[in-house]
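Pasting a structure below so you can have a look.
The complex is shown incomplete by one protein chain, all other protein chains being positioned as in the whole.
Chain naming follows the written order as A and B, and within any one chain the residues start at number 1.
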Amino acid sequence: MKFLLVEDNIELANAVSARLQLDGHVVDHADKIDDAMAFMQTGEYDLILLDIMLPDGDGRTFLKHHRSGKNDTPVIVLTARSQVSDRISLLDLGADDYMTKPFDHEELQARCRAVLRRNAGHAQSVTELGGVTLDPVAGRLTIGARAVTLRNRELRLLELLINAPGQIFSKAKLADRLFSYDEDVSENAIEVYIGRLRKHLEPSELRITTLRGLGYRLDHG
Amino acid sequence: MDDAVNVAGSLRARLALTLIGSAAAIAILLFFVVRTYAAQIAQSGQDSILEASVASILDAATLRDGDVEVDFPYVAFSMLSTDADDRVFYAIWQEETLLSGYELLPVADAPDGGEIVHVSAIFDGAPVRVATAARILVGANTRTRVTVSVAQTQDALAGTLNKISRNVGLIGAGFFTLSVLVASWATNSTIRPLERLTHSITRRGPKDLSPVARPVPLEMAPLVTSLNSFMARLDTSLKQSEDFIAEAAHRVRTPLATVRSHAEATLQRVEREDNRQALRSMVRAIDESSRAAGQLLDHAMITFRADHLETRTLDLVELVEDLVTRLAPVAEMKDIALTVISEGAVSVEADSILLQNALRNLVENALKYAPEESEITLEVGASPRPRVEVRDEGPGFPPDQMQGLAVRFSRGDNAKDTIGSGLGLTIAQDVATAHGGELTLGNMPEGGACVTFLL
Partner (left out) sequence: MRYIFALMMWLCPALAQAQDWEDQNAFGPASASSTLRVLSSTDTSLFAPVIEDFLQSRSGVAVEYFVTGTAQIDEVFRAAPEDFDVVISSAMDLQLKLVNDGFSVQIANLDQPDWAQWRNSLFAFTTEPATIVINRAAFAPESVPQTRQELIAAMRARPEVFRGKVGTYDVRDSGLGYLFATQDARASETFWRLMEVMGGLDAQLYCCSGAMIDDLVAGELMVAYNVLGSYVAAREDVADMLEIVLPLDFPTIMMRTAFVSSRTEVAEEAAAFVRHLVEMQTGQQSLEAFPLPPLSATTDSTGQAVISLEPALMTYLDPLKRRTFIKEWSSAVIQ
């Protein structure tokens, strides 16, 4: 997917961009409203992440302009404020959702998916591998003529594996992605989800291989 | 709420007292002035009759064969008849010899020319008014001086004075009564603009700091001017502190977000378990502090708004469904289903911002404790009172701590590992209380917590 990140703090912008790129997304970064407008003129984006306090104006100004231009690219606002009234006015101005800084990337992705789902038909970042099609926004797995709707954690696990076939993921690394940091999870929980995915992938050419002591790997063919 | 004003005295009372006091003083002054004046008039009336009497007696004095004869007319005393039958005394002297009358009657020194002198005195135990005049009689070879004094008691005068006093007293009392009425009217009409101003300011919303626009009397202009300037400063100061808080939050939260993002990204690359553990702790600490800060701000805002609720009519079901939409992505991450049960719209009079905040805290709480792939039910009911019930399939509340849970910063024993400041329940309870409702905690028989938010 292609993101436009509008954020004046370079450090944060770099960190967010790095994190998003890690998941295989493309990120353009603008550090003020003028730049953001310029990016919007030239490129097509699946989603805009918008900081609300910018050096050349309030993010709300951009939002207003964005919506008046009949542009329906969804916007998730990143705000440092936490006042409920502020959030509500943001939504009234045309933001699709908001997140309070600092934010959990997994939650950000979940919100992105939810926003994209509500704006269905716009983003079609479907992954295909070995006769298996995964639509991460809809959470749909298609093998041949058969389609299954995955649970959220199954989807996120499969998404990780299918975006990097042949790469070994340790149990701990997978757990950090699937569960929030305040959850106390055993690595056995990962095995449960791996088992479920294997069952879903049975009719296809894709296999999840267990590498004892190292982790898991998605194999093709 | 301990914001009692330090009251010292009352403008209304002071004004009324001043007016009534002045009226009383004027009435008393009026009484004495009129009474004194009337006394002078009455006295001069008596004096002139006494003068006439003295003159008629003195007129009758003649020298016959060297003897003084005073064949005074009947009318000399007849004119002294009064309603009160005042006593009459007189004395006729030739030089130092009493010719007739009362020897002991006090006599004033009168000049020879017939000019009449008046004195007040006591005679035979009664106050009397004495008129005296003298005349020189010239005979063939004698010159002699005749002095005549006529005195009269003052019973009739006193009676007249009493009557006048009573009338003047009545007039004074009437004047005073009228003044009291006028004073109370004047006081009320003077105080009324002040009451109107108070009323218009009391009726304002919590955020209305606009200057007072309606016309006020000249004397109140300085007060209203300083009130307006005070409100303007307060408004500026409020805006500044809002901006300051926003700026501060921005300054703190942005670096935190940076650190968190970096930590998360690093976590993807680092393999050593002890390094990963350190990064996890870092993320957790960041989450806890930002959440605590957020809730503290929310709580402060709620405490402020609870005194000045901005209520409007809203649909509780709509509000809950909107909330569920916002929280669905978070629930989804744990494969938790958020289900809303309702039977049509539930209309309530409430502050929507406070209500949203309270319910969001309850649902976030449930999300924290609910196991994955479970269900959280939000049931909205209208009777007997509007209520929202939040049920989860988690461990439930520890029964022995249920009473103290909503107290600020307390958290249940079984929540040691879950991030949260513990203010969520406190916020929800404060909002419920501010709307005249209550928050009750309970556990389901089949397990799981059940929080009821009653309005």
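To be clear about the criterion, contacts are C-beta pairs under 8 Å (C-beta built on N, C-alpha and C of every residue); 3 or more make two chains touch, one makes a residue touch a chain.
Just so you know, these numbers come straight off a predicted model, no measurement behind them.
*Asks:* Among the chains included here, which ones are touched by the excluded chain in the whole complex?
*Replies:* If we consider the entire complex, the absent chain touches B.
*Asks:* Touch as defined at the start, partner being the missing chain; which of B:81, B:177 or B:325 qualifies?
*Replies:* The missing chain is touched by B:81.
*Asks:* Of B:18, B:40 or B:100, which residue touches the hidden chain?
*Replies:* Residue touching the absent chain, from the options given: B:100.
*Asks:* Over the whole complex, note the residues of subunit B touching the chain we left out.
*Replies:* Touch with the absent chain occurs at residues 68-78, 80-81, 83-89, 92, 99-101, 124-125.
Here is the rule we use: only the chains that are shown with their structure count from here on.
*Asks:* What does subunit A use to touch subunit B in their complex?
*Replies:* Touch residues, subunit A against subunit B: 9, 11-12, 15-16, 18-19, 22, 53, 78, 80-85, 88, 97, 100-107, 110-111, 113-114, 151-153, 170, 172-173, 176-177, 180-182, 184.
*Asks:* Can you tell me which positions in subunit B touch subunit A when the two form their complex?
*Replies:* The contact residues of subunit B facing subunit A are 246, 249-262, 264-265, 267-268, 271, 273, 276, 280, 283-284, 286-287, 290, 293-294, 297-298, 301, 326, 328-330, 332-335, 353, 356-357, 360, 368, 372-373, 417-419.
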